[in-house]
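Data block below; observations after.
For this depiction, one protein chain was excluded, whereas all remaining protein chains were kept in their positions.
By letter and in written order, the chains are A and B; residue numbering begins at 1 in each of them.
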Amino acid sequence: MIHIEGVRWTYAGATTPSLDDLTLDVQRGETVVLCGPSGSGKSSALRLMNGLVPHFHEGRLDGSVHLDGRAVADLSLDQLGRLTGTVLQHPRRQFFTGRSETELAFAMENFGEPPEQIRERVAAGIDEHGLTGFAGRRLQDLSGGQQQQVACAAAATHRPPVLLFDEPTSNLSAAAIERFTATLARLRADRATVVIAEHRLHFLRGLADRVVVLRDGAVHRQWSGEQFSTLDDDALRAEGLRSSVPPPRPKPLRAQGLGPSIDHDTTSMTASGTGVTLHAVSCAFHGRRVLDIETAYLAAGVVTAITGPNGAGKSTLARILTGLQRHQGEILLDGRRFTRSQRQRAGSIVMQDVQRQLFTDTVEAELRLGASRDAGQEQRLQALLRDLDLDPVRDRHPLSLSGGQQQRLVVAAARLSGRRIVVFDEPSSGVDRRHLHSITRVMRDLAGEGAVVILITHDSELLTHTADQELRLRPISP
Amino acid sequence: MTTTTSTERRLDVRMSPKDLINIGIFAALYLVVLYAINMIGFASPVAVLVSLPASIVACGIPFMLFLTRVHHAGVVTIFAVITGGLLLLGGHPPISFAVTIVCALVAEAILWSGRYRSRRLSVLAYAAYSAWYVGPMLPIFYARHDYFSSPSMQNMGADYTRQMEDLLSPAVVAAFDVSTIFFGLLGGLLGLRLLRKHFEKAGLA
Partner (left out) sequence: MTSAPLALAERTAGRPAGRARRLDPRTKAILVLASSLVVMAPGGTPFIPAAIVLGVLLALSEGAWARAVLLPLTSAAVAAAAYLLPMALPYPVIGFVAAFAAYLLRFAAVGGVALHLLRTTTPTELTAALRAARIPRAITTSAAVMLRFLPTIATEARAVRDAMRLRGVGGWAGMLRHPVLSIERFTVPLIASSLRVAEDLSAAALLRGLGSATRPTAMHPPRLGVADLAAVGLVAALVTATVLW
């Protein structure tokens, strides 16, 4: 079905090729998993299969790619789109419309299919992919897992023979991963050809016909589905892959909290030490309460994870803690009143999309912007550059770095800011194992210096490794 | 077999789907920057004096980047039709839409003379395009007689009306327009500088 031979691909502006002598065949009806450390060429390989390389991304391509017997280079993107359905890493970024129904119809409308047929297929897609429960709601209000379901349905509605998934589980909760696994199983049963680029592997046991490890843009190693399910954790770690066994249920301590937004019972509220205390904090948008906390205590010197489904108010709480969001109620730091503008000066966030917070034109300048200038700062800066693997790029423009490097840069800037409240919003998406550890270390260091460190995450692996306590939020029932 | 894709394309009126998408993205960026900076101006009438020129300057940045990404005849015109069209559907006067299109055509002519590749001419093109800012204000001027002939203005006396008519004269319109072109030049130059400082290094230009 997919035939890739001797491909070498270099993105415009890059010095080293992203794919180097890649040869890979995928049979009709096969489910193939591509894995490997970040930068190994997983995403580029997928782009090769749907023709975004070379038709959308610019660069230089050698070798040949055939899809269903036709040369990809000779097809236009919309022709390729009829043959492939693609689900990107962030489904919400690929939605073109506001609702499930219109999103499912989008491709077929553009392909000029007759309206009756579109209506029929869309209705079938909503049914098959289990979207009925939330088909009327706005896509942006859905949970990450639901968005993923819609994206899968939208990719499959026009019935392409090939389906491609780029890191489909990077933002999903455990329950959503289970639903996604069921979708995969169904697609597989329908004899679709499926290729998945992923570095979380545990959910793919029994689903993959073949697991291909990429390294430096070429196939480094292949396992059949049976071989893969007998591999132990150490063998995977040797390849730089994340564990394939479902991680044990994490058991960080429950943070102290009480109120409609808090998803657990706290036994008793002990007198607080240093850190942030919330009293009767609530927040509403357009008359709808999104957060309501009677009382909560986020201790200094520890990493507190804020977890919970989409719409539970995690980001709202983070914005309140850093003084960005107006709210009702009172917040104290170390027992003293802590106003909104004080919080703004004491807070720092590592955002999910870090490009939003890169302001200057070199890595070093970025680290110095807004950083405190006390003694020892210079040393800390140099150590941090080495620690986070940023030393070789210190003079580069932040926007020219890879996504992972940009994220580490923002983490480093937060580390140097000397702020008392530091929020990490989903820091593990798209980060491989080695760098995940260095980011974890930064969080620990910050906590060690007495900061209130907040970690917003769905990633159970990160949660177990990093969080000391967990504040679990839930959506307020109306 | 080797395929090389890059931004180098012929001067061609037929735009690829990717070009059309780029126009849409930059049109949205332009409107959001325009709107975000002008939001500051809602604070008070005095702030408008700062925010209006600031928004002209700021919009030069996405506009200049836009011109490095799409090199087809007609890009600025489509850009003008969709941004001006949305403002028109949002209640802006029809004359403003017409002015926007005229400004776009002038900008296109300037860009054309540089085969859509000259950066210096791009600065001029942005300055020319910025003259559309006068559009939304035009009804104040061309329809001023409506206002001064209203019964309540008749009560104000001839002196007052004459003073006011002078204040809303074509010369004032012209001065306003010249100032928008001036700030447009500044915006184009700033855009050019930031292209070199940021966007080229980032691989976005």
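Rule of thumb we're sticking to: a residue touches a chain if its C-beta (ideal position, glycine included) is under 8 Å from a C-beta of that chain, and two chains touch if they have at least 3 such contacts.
Since the structure is predicted, the reported quantities are computational estimates derived from the model, not experimental observations.
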Just one of A:Thr31, A:Asn50, A:Thr169 or A:Gln256 touches the chain that is missing; which is it?
A:Asn50
Could you tell me which of A:Gly217, A:Gly275, A:Gly347 or A:Pro475 touches the chain that is not displayed?
A:Gly347
Touch criterion as defined above, residue of A:Gly136, A:Gly206 or A:Gly450 at the omitted chain:
A:Gly136
For chain A, residues in touch with the removed chain
50-52, 55-56, 76-78, 80-82, 84, 86, 88-90, 93-99, 101-102, 105-115, 118-119, 122, 135-136, 138, 154, 319, 322-324, 344-345, 347-349, 351, 353, 355-359, 369-370, 399
Sites on chain B contacted by the missing partner chain, in the whole complex:
15-18, 20-25, 27-29, 31-38, 40, 45, 50, 54, 57-58, 61-62, 65, 74, 78-79, 81-83, 85-95, 136, 139-140, 142-147, 150, 152-153, 155-156, 160, 163-164, 167-168, 190, 194, 198-199, 202, 204
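Basically, only the chains that are shown with their structure count from here on.
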How many angstrom between the C-alpha centroids of chain B and chain A?
37
Hey, which residues of chain B end up touching chain A in the complex?
1-7, 17-18, 197-199, 201-204
Complex contacts: residues of chain A adjacent to chain B:
12-13, 54-64, 73, 77-78, 361, 396-400
